[in-house]
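The structure appears right after this line, and notes come after that.
Of the protein chains in this complex, all but one are displayed in their positions.
So that you can tell them apart, the chains are marked A, B, C, D and E in the order they are listed, and the count of residues begins at 1 in each.
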Amino acid sequence: MSLSIRNQIAGTVTDVATGGAMGSVKVSVEGGELTAAITKDAVEALGLASGTSVVALIKSTEISLAAA
Amino acid sequence: MSLSIRNQIAGTVTDVATGGAMGSVKVSVEGGELTAAITKDAVEALGLASGTSVVALIKSTEISLAAA
Amino acid sequence: MSLSIRNQIAGTVTDVATGGAMGSVKVSVEGGELTAAITKDAVEALGLASGTSVVALIKSTEISLAAA
Amino acid sequence: MSLSIRNQIAGTVTDVATGGAMGSVKVSVEGGELTAAITKDAVEALGLASGTSVVALIKSTEISLAAA
Amino acid sequence: MSLSIRNQIAGTVTDVATGGAMGSVKVSVEGGELTAAITKDAVEALGLASGTSVVALIKSTEISLAAA
Partner (left out) sequence: MSLSIRNQIAGTVTDVATGGAMGSVKVSVEGGELTAAITKDAVEALGLASGTSVVALIKSTEISLAAA
């Protein structure tokens, strides 16, 4: 399937922290690190753990910009 | 000011397209390209044009993940 | 009040899981199930529990599409 | 690929309206109609037009709830 | 109906700009001005124009914070 989501960044999970409802997943990507906040269900459904290969998906309307 | 926004990716604007209300801004970053959809007002207020140095800001709750 | 939110889907809560700050609410709707991640405060303020009738509200800018 | 995006609703495009930067896509789904606001680039890249089969993707953190 | 949306700010529309798909609506509120980007359909459905009384609705997961 092709996604309308324009921003797709490959990376590797480096850390997962979960609470009662949500999970915070750190992903190392080329040039830095991303943090994704997804549901705990999703963390478990995808079996996310340190070392898992993932693609970060970011809708364009969710990206803001800062300029000097 | 420090931002709660965990994901901050430096890059350079490569293209700007605007409509009546919104703008679509392409940004080259290490390892690829991002597209941000922001208001036309914001494009004009930041003076965004090809070559502008920017930082893409992405709240963690806006990042989804895909895994094999 | 009329909402600018274009996507309004009626359903019934089937499950609620809360953590220290957030809640994950499963809602059965015609044709499937939705999961909403809202604050724990909101879960409590609305008294959400299994069987509660709700309407899922989704802003258009938050919907991505996948196509074959 | 499995997506962390919990909400996936199959449907068919019924209308597409584009501007200079964005597109508004109406999708008929079981029980109603959804509207997605995505970039014009995405509309063109996916070749979206009336009759296209799609899946609407909605991150849980983007769903609010209303209750009586 | 009660909304799970925690942030509800009353105001008055001061300006509306629309494009082919989206609209940008400026709202004067106590202490300043907000800009909402909603679909052109929503602008028309709510009959938004300068002087319209509105309530701005903002899901908690969409608010970032900056601190000194």
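We adopt the following convention: contacts are C-beta pairs under 8 Å (C-beta built on N, C-alpha and C of every residue); 3 or more make two chains touch, one makes a residue touch a chain.
Here the structure is a predicted model, which is why all the values come from computation and not from measurement.
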Only these shown chains touch the missing one, namely A, B, C, E
Absent-chain interface residues of subunit E come out as 5-9, 24-25, 27, 29-32, 34-38, 42, 46-48, 52-68
Contact residues on subunit A toward the hidden chain run 17-24, 35, 37, 40, 61-62, 64-68
Missing-chain contacts on subunit C, rising order, are 1-5, 19-22, 39-41, 57, 59, 61
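Everything below uses one rule, namely that only the chains that are shown with their structure count from here on.
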Taking shared numbers over all numbers used, above half giving same and below half different, the subunit A and subunit D interface sides are same
Rotating subunit B so its CA atoms sit on subunit E gives an angle in degrees, to the nearest 5, of 120
At the largest C-alpha centroid distance from subunit A we find chain E
Rounded to the nearest Å, the gap separating the Cα centres of subunit B and subunit D is 21
In whole angstrom, the CA-centroid distance of subunit B from subunit C equals 28
The positions of subunit B in contact with two or more other chains are 5, 19-22, 24, 35, 37, 40, 57, 59, 61-62, 64-68
Contact graph of the chains (line, ring, star, complete, other): other
